[in-house]
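Note that this complex is displayed minus one protein chain, with the remaining chains in position.
Each chain gets a letter, A and B, in the order it is written, and its residues are counted from 1.
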Amino acid sequence: MSYEHKLKSLGVILPSPPTPVANYVPAVKVGALLFLSGVLPFRDGHLLLTGKVGDGLSVEQGQEVAKIALLNALAIVRAEIGSLDRVLRVVKMVGYVASAPGFCDQPQVLNGASDLLVAVFGEEGRHARVAVGVAELPRQAPVELDLLLHVKD
Amino acid sequence: MSYEHKLKSLGVILPSPPTPVANYVPAVKVGALLFLSGVLPFRDGHLLLTGKVGDGLSVEQGQEVAKIALLNALAIVRAEIGSLDRVLRVVKMVGYVASAPGFCDQPQVLNGASDLLVAVFGEEGRHARVAVGVAELPRQAPVELDLLLHVKD
Partner (left out) sequence: MSYEHKLKSLGVILPSPPTPVANYVPAVKVGALLFLSGVLPFRDGHLLLTGKVGDGLSVEQGQEVAKIALLNALAIVRAEIGSLDRVLRVVKMVGYVASAPGFCDQPQVLNGASDLLVAVFGEEGRHARVAVGVAELPRQAPVELDLLLHVKD
């Protein structure tokens, strides 16, 4: 099954790709490497949730937010290279989780994104990953994802 | 106009490239990808400002600091590849902003660097970007930039 069909079979509908509001672009491709800008959990032009995980937001809410952020990343990928079927491998994801003091389950939060990557892309969706807890993210987003993909040149 | 001339026409003079004080180097080139070490806002051997944006430092000061950090990055690029005119594309910038609790305008701060990149390199200066707020940066720098460029091999 193609990745686009797999996405559809999972009932996932991608949002419109987010529009940068400053002098940067959603992604830059160099050869077969596609570097994405950081994505936030936008839905219908608004952040799904704001705040810090571990204080007000639960791990489960963090996972949902990570998944929504990933949908924004996939929307960028499709817009940049025409179709998810041109993805060869999800190479790496750095996930930043806005964390309340003492919260250290960032990996569980990011599974919300990693699990969907593997559900859509299978073995080619298994990526290197870095999980970091940070003090503050743009617009008080609870999660920001930074993705690198290997795509058809 | 060449990028070096454009820089001059903007009245920008690059500092001496910063010297790492430990077992690392300012940049490593692999093929046509130039990976830079993190740059801080040094001017004449000292940080232009220290502290956190949103507490003592304004967004405007943060933007100025981001611009100065970028000049250090461009100085490294010139030293590594001989001339800014050998830049093919600014691929990506990860910007870390030392943020006071509750400060979430990291993107505005980083525009101080992004705007200059586009002023110098035009369309080839439009980069993928990740904006992150962090607790502490080396030497209490308010901003640290991590850049990746595509350069002539």
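What we mean here is this: contacts are C-beta pairs under 8 Å (C-beta built on N, C-alpha and C of every residue); 3 or more make two chains touch, one makes a residue touch a chain.
Quick caveat, the model's predicted, so the values are computed rather than measured.
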Selected residue (touches chain absent from view) among A:37, A:72 or A:99: A:99
Which residue of A:33, A:59 or A:79 touches the chain not shown here: A:33
Interface residues of subunit B (partner: the chain not displayed): 20-28, 30-31, 35-38, 94, 96, 134-140, 144, 146
Contact footprint on subunit A, counting only the chain that is left out: 32-33, 89, 91-94, 99, 101-108, 110-111, 114-115, 117-118, 125-135, 148, 150
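One rule holds for everything that comes next: only the chains that are shown with their structure count from here on.
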Centre-of-Cα separation between subunit B and subunit A, whole angstrom: 25
